[in-house]
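The other protein chains are all here in position, but one chain of the complex has been omitted.
We call the chains A, B and C, going by the order they appear; numbering starts again at 1 in every chain.
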Amino acid sequence: MVRPAGLFSSNAGVTAPGPYGGAWPSVGAGAVLLFLPAVLPDYYLYLMAGIFVAALLAVSLNFILGYGGLLQLSQATFYGAGGYAAALVLTRTGLPFWVVLPAGPLTAGVLALVTGWFCVRLRRLYFGMLTLALGQLVWALAGRWYAFTGGDNGISPIPLPGFLSSPRGGYYLALVVMLASLAVLYRLVRSPFGLTLQAIRDNPVRAAGVGIDVQKHQLTAFVVSGLFAGLAGVLHVVVAGSVDPSLLDWTKSAEVLIMLLLGGMATFIGPAVGAAILVLLSMVLGVYTGYWLLVLGLILVVLALFLPQGIVGFLEERLSEKNPADRAVR
Amino acid sequence: MSGKRHFTILAGLVSLALVAALVAGCGRTPAAGTGKVLKVGIIDAYSGPASSYAKDALDGFKLGVNEVAANGGPKIDFVTRDDQFNAAKDLSWAKELVMQEHVDVVAGLMNSAGALAVASYADQQKVPFITWESMSAQITGSHGGKYVFAMPPNTTMIGNADAKEMAGLPYTRYWLAGDDYDYGHSVVNSFWAALQKDKPGVQKLGTSWWPVGETNYTPYLNVIRAAKPDVLFAGTGGADMVSFLKAVQASGLNKQMAVLDHTATDPSTLKALGADAPVGVYGTSDYLSYYPATNANKDFVAAFKKAYGHGPGFPALYGYLTARFLGAAVQKAGGVNKTKLAEALSGMTIDSPVGPVTIRAGDHQLETPMFFGRTAVQAGRTTLVMKNPVEIPAAQIMPSLASVLASRKK
Amino acid sequence: MLRVEGITRSFSGFRALAGVGFDAERGRVTAVIGPNGAGKTTLFNVLTGHLKPDGGRILFQNNNIAGAKPHQVFRLGVARSFQLTNVFNRLTVLENVQVALLSRAGRSGSLSRGSLSECAARARELLDRVGLDGWAGQNAGRLSYGDQKLLEIGMALAGRPELLLLDEPTAGMSPEETAATAGLIRRLPGEGVTVLFTEHDMDLVFGLADKIVVLNQGLCIAQGPPDEVRAIAAVQKAYLGVEA
Partner (left out) sequence: MHLTLLASQFLIGLSVGMTLFVVAAGLTLIFGVLRVINFAHGSLYMLGAFLAYSVASFLGPAGFWPAMLIAPLVVALVSLGIERGLLRFIYDREHLIQILVTYGLVLVFSDLVQIVWGTGFKSLAPPPGLAGYVTVWGAALPRYNLFLFAVGILVAVGLALFLYRTRMGKICRATATDREMVDVLGVRSSRVFAAVFVLGGWLAGLGGALVAPTVSITPGMDVTIIIEAFLVVVIGGLGNVWGALVSSLILGAGESLGVLFLPRLAVAWPFFIAAVILIIKPSGLLKSVW
């Protein structure tokens, strides 16, 4: 992993006040996001909602990869599972919308429990490859089961309740769920559970040596990560209104990995920023060039060579250099 | 360092990026809806294995746009978006085109899943949507609507056409195979349903499904060969057609049984294969640049060759027809009002390189003929051609309107 | 306290442990010595569950713990440090100890930040005990080699172990650090901790140990008080003879 830059390497377990004293910056930022729909045209609301979905997905992956140290190469499996569960509930049952909010993550969580149970026995790349193989099995199944999942045609349109069918409704739901989920994940990272997870990432053998049931802990983290990816999948259904097997494919997982690299894996919020950058880049650059993948590829190479800690990681390092007091544990 | 600070960083970066996007977006003038200029947003797979079709269709569309303008018709503007054959991307681009670019019409779309999602979205937003490549029968079927139009013959029509011709041949024992993908399954299923109706007593010996992008068909063909059917009916398309026909040729399967595949006689496939193409393979084509040898077709081919240096494939025909239909629709509707455009397109007939073609009023599926024949060597050409094509009129292959409308009731 | 009976363990045909048996008594410091390749580290790994023995029994307070998993062994009260340094590099020194404390308290899965602050004081106490109190906020990976070994002992002590296994605790340490570590080990029995350690430094072994177990080629060839062991001919031949 990349060298940590601040956040979890310092004062975990210590309730120090923020360096800027109080919550005002956050409240300000929250207010901006809350009132953006008043001034932004529909398309930008849609785009923002898409960013929120991607941000949650990226942070969910970073939970298992950046904090858990497990080379999860198939996060899209759980994203897609959540999305498909939501789509199937909404199109095939008469259940109200609020059922899908738990149904999506639950489906993804169960899938994560089953696949994770096999995977946590394996190490590093073997672990990664097994997640990939099992993920592609799920992908193949979703793409072939025409009677149930609609096969490769996917499911569209997905009926949504009135208040969610506008870009504004999607924006608010995605915003609220994303913020709440990030808050929960952040608390998890800073909890004893999260600290232990990071200890396992640094040294699984030593962790077992101080009495930690490594595999059980990793499996729990795997499931938590899958749950939140599934929740992101539900949000995708709300924002896009359709699902198809490309949500589950390994190329989607690769996209999420790119978000992590862009933003920085060693920070909590980096992957979310990476998600925002990637979504915006793809939609803005895609308008101007047909060779968007070429541009993205070059960005990746340059970034990995010169800014492996990601954009947020880099900013944090700069900020920390200016405020050395931040580094010291109180 | 606190989490709050991270949140601030996130909000700051997102806002910055958003401002950048807004600035980028403002550079583009929303010209649409104002004058007589029709703005078309095109989404297609301009990268990846399917890009060959996408480019061909776009070339045809451009030719049509120029022709419409040259004949005193309305001016048609267009923008293109690359979906990398990804259905989720299709829908994003459709929303961008409708909400941001304010296009009057959305067109293109080869990916079936994407076409279906975009069809539903366009219909809901009351923006005309014309697919020029996707062959899913669901587009004008379960996902059809007032604003949804399909140019190419769909999988039901392909199955019907193939069944119609095969019923007249003395074969009874069939092996069914295809891409493990909606296109393959739909073509095979509709073919088999139609054939059982046209020729009771046909026998199905087995089925094989191979992945899209399969690189080695030998294991499949070996199993099929051992079952000794009279006919192998294959629903394979796109770039895989080249690999499939190579495997047929290499294992001599075409000498042991009749092989039939919808795009086997498609010129773009046969051109790639050159002398390596199997002889005597049955196929249907929706468009051949050399048949019918009418003046309309010859003129179209000549104009296309002049513009791009090579002949048109079937996607080019549908891109071209899309432009021609749109030009006529703007004239008929007297402007670019989206609802009036959709109403004008419904039931419209124009002359085309393959004769007069009509957008069926009931379901907005284009009524277009198909051509059936076998691959053969022709003196003086380096590539195989379809020998003595038989034209199957549209009326014989269109699905019944009743069945289409029934699929829309859910 | 600890009774090892007939432990065997092979690696693809090579018998690293060929039926080792010895005792370690409560409240004593026991040293395991032997030439390189005698099987000391393998023995430790078997004792703490990092390796499964092929046969034999490990009786810890009369329970057979052979084949138990490392985290189970730790929770029973057997902690260890490793020969090669083994800390959580990207966590702070304080957090390293907190992780061990949480584990010992069965709160590794806790979601409450409260448990973290609760154990902070005890963690500082332990750091104080191993002499690392000044480094609490430092990333463990940036500590010197000797300090990392001390941190390891601190983490092991966080488990309130009844039996502490130290695998070459002073290897790579400066003379001052070695002296400090020796002092620490000497104090442990008084705090109710039984110590089992391996070491190459014979002065340290004979200065610290109440009992010495000698391994050679996967077998225990002698055990007893330092003076007795020093006198046994087999030991001199196998081990001390080499030294001389």
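Structure notes:
Quick note on the criterion: contacts are C-beta pairs under 8 Å (C-beta built on N, C-alpha and C of every residue); 3 or more make two chains touch, one makes a residue touch a chain.
Because the structure is a prediction, the values reported are computed rather than measured.
Under the touch definition stated at the start, the shown chains contacted by the missing one in the entire complex are A, B.
Across A:Leu141, A:Ala183 or A:Val205, the residue that sits in touch with the chain not pictured is A:Leu141.
Only one residue from B:Phe78, B:Trp93, B:Phe149 or B:Tyr220 touches the chain missing from this view: B:Tyr220. Chain A residues in contact with the hidden partner, per the touch definition given at the top, are 1-2, 65, 71, 118, 121-126, 129-130, 132-134, 136-137, 140-141, 143-144, 250-251, 254, 257-258, 260-261, 265, 291, 293-294, 296-301, 304-305, 308. Those residues of chain B that touch the chain absent from the view are 47-49, 51-52, 54-55, 180, 206-211, 213-216, 218-223, 225-226, 239-243, 246-247, 249-253, 256, 268-269, 271-276.
Operating definition for what follows: only the chains that are shown with their structure count from here on.
Listed by label, the chains touching chain B and chain C alike are A. Distance between Cα centroids is largest for the pairing of chain C with B. Comparing chain C-alpha centroids with the centroid of the full set of protein C-alpha atoms picks out A as the closest. Computed centre separation for the pair chain A/chain B is 36 angstrom, with centres defined by C-alpha atoms. Once the centre of each chain is set as its mean CA position, chain A and chain C turn out to be 41 Å apart.
Only residues 1-15, 17-18, 20-22, 24-25, 28, 46-47, 79-82, 84, 86-88, 91-93, 95-96, 99-100, 112-114, 116-117, 120-121, 124, 136, 138, 143, 180-182, 185 of chain B touch chain A when the two sit together in their complex. Against chain C, in their complex, chain A makes its touches with residues 1, 3-4, 9-15, 187-188, 190-193, 195-196, 198-199, 201-203, 205-214, 217, 220, 327-330.
Those residues of chain C that touch chain A in the complex are listed here as 48-50, 69-71, 74-75, 79-80, 82, 86-92, 94-96, 98-100, 102-104, 107-113, 115-117, 120, 136-137, 139, 155-156, 158-159.
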